[in-house]
Structures are given as C-alpha cells and as structure tokens.
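Sharing a structure here in structure tokens format.
As you look at this complex, bear in mind that one protein chain is not there, while each of the others sits in place.
This part shows chain A:
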Amino acid sequence: MGLLSLGTPLHWKEAKTHADHVRSHGIDQFLHIYHSQKGQKKQCLLWGDEVEYVVVDVDEKAKRTRLSLRVFEVLAELQVAEQEYLEGKTKVVPDALWRPEYGRFMIEGTPGEPYGATFQDLLTVEPSMKLRRRLALAAMKPNEKPMTLVNYPRLGCPDELVPPHEPNGKACQSMFVPDEIINPHARFPTLTANIRRRRGAKVEINVPIFHDTKTPKPFIDPTVLWDRTLFKHDKEAKEGAAKPDHIYMDAMAFGMGCCCLQITFQACNVDEARRLYDQLAPMTPVMLALTAAAPIFRGYLADVDCRWNVIAAAVDDRTREERGLEPLKNNRFVINKSRYDSIDTYLSTDPINKPKYNDLDLVYDHDIYDKLRKNDVDDLLAKHVSHLFIRDPLVIFKELLDQDDTKSSDHFENLQSTNWQTVRFKPPPPNSDIGWRVEFRSMEVQLTDFENAAFSVFIVLLTRVILSYGLNLYIPISKIDINMQTAQKRGAVLNEKFYFRKNIFNSHSDTQNEDDDDEYELMTVNEIINGKENGFTGFVPLIHHYLESTNIDVQTRCKLSSYLSLISRRASGELMTGAAYLRQFVMNHPAYKHDSVVSPEITFDLVETVDKIAKGELKVPELLGNFAA
C-alpha cells in the first residue's frame, strides 16, 4: 500500500500546514512526468498481480486460531532473495517480491518479474501464485499458515492475536484492536492517527448484521465497550457511532487489514491507459460481486458479502463539514465520498466518452485545475488530477519535504496513492522506461490460487478484448456507484441486477438514433458474463471468439478455457462464491447457534477447512466444481 519512504512522519497538526506545499509540488511533479512521458508509444503489455495473505497461527491442541503478528520476521526471510539480487550478489531474479501491508499480520506477494503479453505467460500465473504460497509457508513456523482469506473472521475479538495485546493503543484508540496490529513502519501508525485527527473522530464502520433466527432484534452488540472511558473518543460508540443492527468497527485495521487481488498492466501509450481505465470502470462492481468472499466481520455474520464499504469507512478522513453535517468553515469542499471508493470521473478523450456519462457533481480544486490547463493538460485529465488533489496528504516525512520535482514523484504519489479507487490511472515514475499503467482494484482475494489465477487471467483477457473489438462500455458514472452498492449485497451474483450498456460494439449500428445506441439496462451477472439468447453477447463467449482469432496452441487454449469456465460458472450460480461458501460453512457448523456469532471454535474449523481447500487436500465441488485448487 503506497510508498514506504523513511524519515520522521509529522503529527497532523504540523502535517496540515504543509498540505499546500505537498499538493503544489505534487502537481509540478505530475506535469513533469506528463510532459516527458506523454509521447510514449508502442509499449508492450506487461502486467502483474498482487496477492495479499493473512498469517494465521494455529494451535492444534487447543483447537484455537489467532492472527500472527510475526510478519516482520517472516518478511525478513522472504525478502532475502530480492535483497541479494538488488545488491548484485546474484543474477537470479527473485521468484517473488514481498511487501508488508497495513496489518502486522499481512503480507503481500507479487511475481518477481512482470508477466509478458503472450498466452503462455497467462499460464505462468497460477504456478507463480502457488510458488509464492509455498515460499511464504516455508518462511513461517510450523503452526503458521499464509491464507488468502479476505479477512480473518475474528479480527477485533478478544484474544485473537499472537502475541496478545489489549486494545488500548493511542494510535488506533480502538475498542477492539491494539496498536500492535499495525505495521510498525512509521507510515502506518501515522496514517492511522492522522486520519483520526483530521476527521476529528474515530473512523466509523457499520456493517449490517445478518439476522438469523436467534439473533436479537434489535441487535445491540454486547462486545462493544459502551462504557469505556480510556480515550476521549470512546464515547462516540454510545453517542451514535455504533448503530443498532450493525457490526460496529472503529479502526483502520478492519478495512486495510482486508486482503484483495489487484492487477496492474501497462498500456501502449497514455491514450490507451485512459481508455482502459474508463472501459474497466463499469466492470468493477461486476468483478466485486463475482469475487465476493467477506461475509464475516469481527466475529459476526454480516448481511453483506464484500469488504468494500468497510475499507471506505475505515480510511474516511472527512471532517463533519466535508461530510455535509456542518456548514463549511475550516474546510474547502463538501465531499460525498471517502478517499477510498469508486471513481468519480471518466478520463478518456475517446469521442465515445460523451459528456453525459460524467454525471456526478465532481468536486475538484479549481486552482489546480487552472494550473494544469495552463500547462497544456486537457480538461478531462486536469479534472481527474484536481479531483484527486482535493485531499490532504496524511503522511509527510519532515526530511522529504523539499524535493527535486524533475527527479522525484514522492509528493504526487503521496496524494495519488492515498486516493484508493476501483481503478487507478498510474503515470510512470519519472525518468524511467515504465509506461502508463492501469490498476484494477475491486476484486476480493479468493481462497485458492486456481481461482486467483483465473480471475487475474480473466481481467487481462478482458482488456485484450476491449482493445481488439474497440468495445464501448460507457454508462453514466453515477450508475456505477449504484452498482457498487448492489455488488456488496448478500448473494448479489445470484439475486441482483446491474446497470450495464446494451450495445458494447462501437460500430455503425442499425439504429439511426444515437441515444438508442447508448442505452443501458439492468442485467444479471450471468447475462453480463455469459450473455443472453438474442441479446447481450457476454464476456466469456466474446473472449472465446477473440481466442479463436489468434494462433493459440491447443494446450494453452484448454487451460485458459478452464479459467473462463470457472468465471462462467460462478456467474451462472452453478458454483458458489467464496462468500456464499464461508457463510454456508458457518451456518451448517454444529456449534453455530443461529445467532450470527462466529465463535473461535467455528473459526478454527473454518481456517483448517480453507487451508485444506487451498492445498488441494479437500475437494469442494460446490465452490470449485472439479477444478483443482
């Protein structure tokens, strides 16, 4: 998550005095990169995946699991290969690169080198992921497991950490998680505390609880420390922050401690990057619904299947004024979204990007916009950047305040990397060969490497199909926001419909009326992915058609077909999503009392089962058909 610069991070009181400095130089850095790199042409496709893991400590004898906070020792071992390569001690490129994440119980692994453009490259994804899992396991103690769970189900419950810590830390001030849960690198505790300081309150996360037959109605959570007075923010819970019938969480860790699957790929030039950013945006809610794998939070079954809103609330640094709860006095804008959420504007200069699609009231910094326009940045890109820059930089290192804007992009990246969105438009680093890239960010991590590989490959093939057919997926961007909420509902893949463009082929159509061409309607995920009779073609059939138009070899095609088949069958409901599976596991567990509580006993069995599934030791046809994990 973002850059890990070194130095003395500033307390919010001081950091906010440098906000304009960081923003101003950030724009200068962007302008330098933009003008020096906008002429890039013909870059090849290179891409990579990022898989995040939680590290679980398993006590077989006591039948008890906990999150392991030993990640830094594990990482030290995992990073040896990369370090030796960077120091020139070996010419062997590391198999994987490992990074810490927000949680001290999380690690992130990426392939050692980007994948290339060929179909054979797509077949190396699963072996790479499997290798990473083996490497991670080998660097851990015998009773520790790396798991691709979106979240550890009982994060925030008492006695769920090894080593144990009480939730009485000053950075989080949480009722549920201690400061020791945060990655100790200076950036993360500072980010945590500054979000709280800026906001003027703890973050407020409320996930609707799943009301089962024995769940109290209204559900008033007995595990909330209603009467604690350790910190001044403790009273917020009983003053309304903790909503009835919801699972209340009060720390960044609940959001940024979630694991996702992210794909970044390089476009051939800046225009293609902008085009793909726009065309992928309508798919972000669809992919969120398909990969849903987070039905449990803080030991309770939720009425949602996904992490997205939890993370949005977990880093929401908006003040009361910015949230429209008080008139604007100290802040400049009313902002209707957290800095973690879906995108607010399309940015491609394609003629098919009609102004009517940008139908959200965009909040942007007008002075920054004007400066960008004066410096030859077009309207759409200027709005995009000046919208990102309405935010304050949250982590500023004193030593890094003054930079050479032609050599560094730190200040730009400060804002860029703390706007966490469904897709991210990534300019190249200054003075490098790396191209303009797009990151697809909405997917939840899946339980097995087969699934993570299948979804990664699907996204890459989707981009190839968008480019090969010149597809047009535009719908009003406000509809994508609606879709994002729909996607997180329990069982969305089976039960919900999503706004989607009807005619995605950008050819001269049979209708005379342009507005007819631009029509969109509500479709199920099954229709979007698999198509309908005499109607929407469906992305899986379209990908097959694209593959038919290439010189793909038989074996590669068959392997890719198996990935496409998984996606297809998840979309049709023939196979369960991870969320549906985990929910079913809890509800069918003999110790489950139908009161929405996911106890340590249930969690132990859940962890053991998921681990066996990921290792291929347990077959779960309702989740994976007869695909091997």
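Please note the rule applied: a contact is a pair of C-beta atoms (placed from the backbone, for glycine too) under 8 Å apart; a residue touches a chain by one contact, two chains touch by 3 or more; residues count from 1.
Keep in mind that, in the parts below, contacts and distances are computed from a predicted model.
Q: With one chain of the assembly withheld, which option in "glutathione transferase", "GCS light chain", "Calcium and integrin-binding protein 1" or "Eukaryotic translation initiation factor 3 subunit F" matches that chain's UniProt protein name?
A: "GCS light chain"
Q: From the listed residues A:476, A:538, A:578 or A:600, report the one that touches the chain absent from this view.
A: In the full complex, the listed residue that touches the missing chain is A:538.
Q: Using the touch definition from the top, which of A:403, A:503 or A:584 touches the missing chain?
A: Considering all chains, including the one not shown, the answer is A:503.
Q: Which of A:12, A:30, A:53 or A:119 sits in contact with the chain that's absent?
A: If we include the chain that is not displayed, A:119 is the one touching it.
Q: Please give every residue of chain A in contact with the chain that is not shown.
A: Spelled out for chain A, the touching residues are 42, 44-45, 117-119, 268, 464, 467-470, 503-507, 509, 531, 533-534, 536-538, 541-542, 544-555, 557-558, 561-562.
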